[in-house]
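Only one protein chain is missing; all other protein chains are in place.
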Amino acid sequence: MLRKLIDESAAKSPWIYHINAGSCNGCDIELVSVLTPRYDAERCGFKLTGSPRHADIVVVSGPITVQTRDRVVRTLSQVPEPKVVVALGSCPRSGNVFKGSYSIDGPLDKYCHVDVSVAGCTPKPEAIIAGLAKAAEILKEKRKEMH
Amino acid sequence: MNIVLIILKWLFHILVFPGFLFTLCAALLLAGIDRKLVARMQNRVGPPLLQPAYDLLKLFGKEIIIPRQANKKAFLSAPAVGLASLLVTSLLLPFSASFVAVSGVADVIVVLYLLTIPAVAIIVGAASSASPFAGVGLSREMVAVMAYELPLTIVLVTVCRKAGLMMDESGMTFSLATVMQYQAEHGAMITKLSMIPAALAMLFIIPCEVGAHPFDIAEAETEICEGTLAEYSGLPLAFYELAHYVKMFILTSLFCVLFLGGFTTGVVVVDLILRLIFCVVVTFLCITVPHAVCARFKVEQVFKFYWTWVLGLALVSLLLVWLGL
Amino acid sequence: MMAMNYLGSFLLIILGLYMMVSKRNLIKIIIGLDLVDYGANLLIVSIGFRDGGTAPIFTLSELFSGAYFVDPVPQALTLTSIVIGACVTAMSLALIIKIKDQYGTIDSHKVRRLNG
Partner (left out) sequence: MMQHFPILSIMVLFFGAFLNGIFGGKNAKARKIIVLASIFLSFLMVVAMTGPVMLEGQIISYWLGNWEPAMGFAFGIGLEVDAVGLFFGLIISTAVLVSGLYSFEYMSHDDALGYYYTLYLMLGGGVLGLVFSGCLFNIFVMVEIMTFSAVALTAFRNEKYGALEAAFKYLVVGSIGSTSVLVGTILLYNQTHTLNLAQIASILPSVSNGVTAVAFGFLFVGFATKAFLFPFQPLAADAHAVAPSSISVLISGVLTKTGVYGIIRLVYVLYQSMNLGPVKTLVVFIGTLSMFICVTMALAQHDFKRLLAFHSISQVGYVITAVGLSTALGVAGGLYHAMNHTLFKSLLFLTAGAVLHQTDTTNLDELGGLSKRMPKTTVLFLIGAASISGLPPFNGFASKWMIYQATFEAAAAQNNFGFALVGIIEMLTSVLTLASFIKVTQSVFFGQMPKKWENVKEVGNGMIIPMGILAALCVITGVAPSAVEKYLLAPATSAVYSVGKYINAMMGEGFAEGVSLSSETVAVDLGRSGYWNPLAWLALLGILLFGAFVAFVLLRKEAKTKESEAAEMFGSVDEKFEPFFSGERAEFSQVGGSDMFWGFKKVMRPYLDFMHDAHSGVVNDYVRWAVECLALVLLYCVLCGL
């Protein structure tokens, strides 16, 4: 009973931690706009946290640059289970216009399992919300798998 | 037989009402209303009313990471101690002049000290987690405690003196039950002219003591990565969140006891509903509105604000009461 | 007559205190401390004094009828106090020697590692 409640609420209260892995800030601004009164992601329980220890969903934006690579991996590893990784925008999934640059060491799925990928440069806020909702569902599934 | 009954009564008080279960439900409800109200003030839909409960339940299901450098025992037991002391405080707050679970001759002082324990628990927990962010956070938390404790003391003394002048032959009372009694007989404290500055000061103190938005310098998530809570995850974090909600309820409840105590009917259920309504109003005034309106203060601004304006308000009230107004 | 004694003793005390406040040499501070001590001792002896009194030996008052003696208690107190003062002086001088060893100076404005 309690376990079921916990599973259910996993999808209802996904807390987001946002990593900028060399992004041009376009996706970052769009992610913030998702939480503004206009789109109000908080009505689904989304909340931006300041520490990976609190997070359920890790949103990574930007092509993984050489400088940020280790830091992204380290931070991802510090998120407690269950966790979901969301690649925000085209950069983390392909490198986008930065592909082939000497300073790019992407894509993100070289380093960890990406659960949801929101494409676009930049993705629309609606798309981001859809992706986050998808991530919340996956979070619930992962939580169920934990026991 | 008698002893069994007494123990059962105590267990009821501790576990159900007004202790654990009731405080928990009321606190979660209050937190939900607060978040909803903030959202409505910003023209948002806002999270569901039960969002705090969802948050807690989710945190129960998360993995608990204990950093390698942390002192494990202190790291895990600090949240429980903080929550426990808040629950004890909830037993001491009277609901009407006649109903209080635990009464004492000088429970005002006990409440004052029990309310510092959650802050100490947060600080010790943060210290034991060995994170530099937590270090900065605990330093700020302590500055906040120093900032609000002085005016809070004066507000409590003022109320005690005001009630004691009438109700106690020594001219001073330290019993919350007597404060309630006074208000039942002479009208609520907030209706007295001399007490209005003190009530205002208390309204300023509550958000800082709770760590609500404009005064959440210790947990500033954008500057110092949740500060004191930076290393916490899972169940201990849930305990801290819960302590945060419970503190909100306890403090607004304390405000009701100190300033809005007169409006009681004697029927426990009606009193309860009244108390909850008052709590929501107070929460709206002192937590929701600043949250929706203000940006976060800087550390020294908080300190200065409390040691000048709020202190001044409290002192004015104390002086007026001492002059017999 | 006795007023001079009292005045003298308080003057000694005040001069000693003045010396302790104003002199920077540690040894001079100790001299000031001794002045204060001696002032106190002079005060004690003066308080026990009675004009025309003999030495506080019992047989003397039996010898001369009508003789009375000075109060013996303050004299005993003075002895004790002098001994204690000597101890304090010795101790402080020993400390000054060690301070000179360690700090290389006995200027009180330079012997201030512990402050604030």
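Order as written gives the chain letters A, B and C; numbering starts at 1 within each chain.
As a working rule, a contact is a pair of C-beta atoms (placed from the backbone, for glycine too) under 8 Å apart; a residue touches a chain by one contact, two chains touch by 3 or more.
Because the structure is a prediction, the values reported are computed rather than measured.
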Output for the hidden chain's shown neighbours is A, B, C
From B:93, B:220, B:235 or B:286, the answer for touching the chain not displayed is B:235
Missing-chain contact among B:24, B:38, B:92 or B:220 belongs to B:92
Contacting the left-out chain: of B:41, B:112 or B:184, that is B:112
Across B:32, B:46 or B:79, the one contacting the chain not displayed is B:79
Contact residues on chain A toward the hidden chain run 19, 51-53, 68, 70-78, 81, 111-112
Where chain C meets the chain that is not shown, the residues are 13, 17, 20-24, 26, 29-30, 33, 36-37, 40, 43-44, 47, 71, 73-74, 77, 80-81, 84, 87-88, 91-92, 95-96, 98-99, 102-103, 108-109, 111-116
Residues on chain B facing the left-out chain by the touch rule are 10-11, 13-14, 19-20, 63-69, 71, 74, 76-77, 79-81, 83-85, 87-88, 91-92, 102-106, 109-110, 112-114, 116-117, 120, 123-124, 127-133, 135-136, 138-140, 142-143, 145-146, 149-150, 153-154, 157, 160-161, 164, 170-172, 174, 217, 225, 230-231, 234-236, 239, 298-300, 302-304, 307, 318-319, 322
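As a convention for this text, only the chains that are shown with their structure count from here on.
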Contact graph of the chains (line, ring, star, complete, other): other
Ranking chain pairs by contacts puts first A-B
If chain centres are mean C-alpha positions, then the most distant from chain B is chain C
Chain A to chain C, mean C-alpha position gap in Å, rounds to 83
Whole-Å distance, C-alpha centre of chain B to that of chain C, is 62
Chain A to chain B, mean C-alpha position gap in Å, rounds to 35
Residues in chain B with touches to at least two other chains are numbered none
Going by residue number, chain C touches two or more other chains at none
Chain A residues touching chain B in their complex are 2, 5-10, 12-15, 37, 40, 42-45, 48-51, 53-54, 56, 78, 80-82, 143, 146
The residues of chain B that touch chain A in their complex are 35, 39, 42-48, 51, 53-55, 57-58, 60-65, 133, 219-222, 224-226, 229-234, 237
